[in-house]
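A single protein chain has been removed from this complex, and every other one stays in its place.
And now, chain A:
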Amino acid sequence: MDTQSLTLALGDATHAGRTFDVMPIAGEEPVLQVIVSGAEETPVYITVTDTQILCLAYLFDEQELAPERQNELHENMLRISVPMPLSSLGKTGQHYVVYGALSPASGTSEIMQELVTLAENAIDLLQTFEDYLA
């Protein structure tokens, strides 16, 4: 599965009543932005490597957080990460992200499931951790 075939597959697919708005992100790396209907506020970004399909959504940036509550937030993020379906929490650069990795052999249906779950999880997490924003 590469980003091109993914663009074609997601373009007119529906999964659990959701549709997908796919847009390639210009640049050297093959990156797609996918907006899942009903969760438009949290776009999911997909990149495909030799070993995995990586999907991630941004939550918040470090500078948006109340510094004195950051440790507590980290603790809660670690705890919530384990039971959360199909997604894990992480940090890249200044961005806190929720992400999921799939095998490159995954089919469209697994990828769509991941996208829907990730977009919904991102919304739930934002609302859950809203209190930690400065």
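Details
Convention: contacts are C-beta pairs under 8 Å (C-beta built on N, C-alpha and C of every residue); 3 or more make two chains touch, one makes a residue touch a chain; residues count from 1.
The working rule: contacts and distances are computed from a predicted model.
Of "YprB ribonuclease H-like domain-containing protein", "Phage shock protein A", "ABC transporter related protein" or "Succinate dehydrogenase cytochrome b subunit", only "Phage shock protein A" is the UniProt protein name of the chain excluded from the display. When the omitted chain is restored, the residue from A:S5, A:Q94 or A:S109 that touches it is A:Q94.
When the omitted chain is restored, the residue from A:T47, A:S88 or A:S106 that touches it is A:T47.
Listed residues A:D12, A:E29 or A:E68: the one in touch with the omitted chain is A:E29. Interface with the hidden chain, as seen from chain A, comprises residues 25-29, 31, 33, 40-42, 45, 47, 49, 51-52, 54, 56, 58-61, 64, 92-95, 97, 123, 126-127, 130, 133.
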